[in-house]
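A short worksheet on the structure shown next.
For chain A:
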Amino acid sequence: MRQILAHSCTVARRLILSCVLAAFVTIPASANAKPTILATIAQLGEPMSRILGDCATVETLLGPGVDPHLYRLTRSDVAKALQADGLMANGLNLEAQMRSMFDRLSVRKPVIYAGELLAPAKIILTGGTVPDPHIWMDPRLWSEALSASAAATAKAFPVCAPDISQNKAVVLAEIAAIDAYIEARVATLPPSARVLATAHDAFGYFGKRYGMTLLGVQGISTESEAGVAHIRDMAQTIHDRQIAAVFVETSTAARAVDAVIEGARALGAAVSKGPALFSDAMGPPGTYEGAYVGMLDHNATSIVRALGGIAPECGLNGRLNIARHQKDTAG
Partner candidate 1 sequence: MTDYWHSFWAALTLGGGYNSVVVMAGLTVLGAAAGPIGTLMILKRRPLLADAVAHATLPGVAIGFLFGIWLTGDGRNSAFLLSGAALTGALAAGAMHLLKDGARISEDAATAAALSVSFGLGVALLSLIQALPTGGQAGLNAFLLGQAATLNQNEAWVLAIAGGAALILLALLFKEFALIAFDPGGAAAQGLPVKFLDLMITGLMLLLIAAGLRAVGLVLILALLVTPAAAARFWTDRLPRLAALAAIIGAAGAYTGGALSTALPNAPTGAAIVLTLSAIFLFSLLFAPKRGAIAAILRRQSLRHALRRRQILVELAAGANPADPKLARSLGWIDGDGSATPKGEAAAEAWLRDERLRDHYLADRPEDAGRLLAAAFTPLTDLLPRDVIAELERHEA
Partner candidate 2 sequence: MSPDLRTVANAEVVHDAVEVGSPLDISGLTVAYDRAPALWNVDYVAPKGGLVAIVGPNGAGKSTYLKGALGLTPKISGRIAAFGAPITEARRRIAYVPQRESVDWEFPATALDVTVMGLYRSIGWLRPVRKKHREAALAALAELGMADFAGRQIGQLSGGQQQRVFLARALVQDADLYLMDEPFAGVDAATERTIVSLLRRIASLGKTAIVVHHDLQTVTEYFDHALMINVRRIAAGPMADVMTAENLQKAYGGRLAAPQLAAAVG
């Protein structure tokens, strides 16, 4: 069972406990022909469902436009978690509300924290101490996390091992392709334009991977209040560095960005509001942007085009529809 790599001391302690208990616990589902795995966020659930293929059903808990920081569990969610044969989460405190329940469930079923499978050195620490959970913004790093999660899944569900080894390469290749695409597109931006201004600091890994400087209006959590100084300084920076666009995200309200743009324009900057980016949430399931690769394509293409770089309007795979997601960011 339970290929959970210990990320911290507490996790390690829980792990020992769960291993001890696991010896006495039968996992009814492991007898099941087709296990169900519940993933918290779609960035994890969608690629994993493709990696697992027909061998397992992967369900995603959080819908589009939902902020995982603030998500509130309902009975339906807990019931799904209880019934699932395995659980997958990003970890690193992204799913703050669910963590304690998932930890408790780990005595019964495999619980995989994708982000915590990575080497701690690769995790960005905000303020020097607090891990930044938004790893999926760096496709290379996320590939590693997915790969490790897939391996953990294969161990927990040996029946799925063949499917996993077969599908993994395909999915990871797609991700590698989008990574190369983004790198090339960002390269078309003049170095001075490689500044990503967004409403919350979800793009740390993206910036690190592609060499873009970040400017955030709010802190990393969606539950903090900004001061005027912060907004004003950001407007000033946007003016001084002649940044062409500021971006909003589908899972946070756009007010802060509007204020910054107004402030910058008052200083004489020619800045516009960029298309809404997907950060914590993805597009509706079934659409191109509802898939991990599509989400990255959307973000990168939107960013590069808005900042004056060169990128095809319909993205890497010709399936993007950037305009469609604009309505979500009103207000």
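Note that in this section a contact is a pair of C-beta atoms (placed from the backbone, for glycine too) under 8 Å apart; a residue touches a chain by one contact, two chains touch by 3 or more; residues count from 1.
The candidate set was assembled so that all candidates are chains of the complex that A comes from, given by their letters.
Note that the structure is predicted; figures quoted are calculated from it, not measured.
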For chain A, as assembled in this complex, the candidate in touch from 1 or 2: 1
List of chain A residues in touch with candidate 1 within their complex: 63-67, 70-72, 74, 76, 217, 222-232, 235-236, 249-253, 255-256, 258-260, 262-263, 266-267, 281, 284-285, 327-328, 330-331
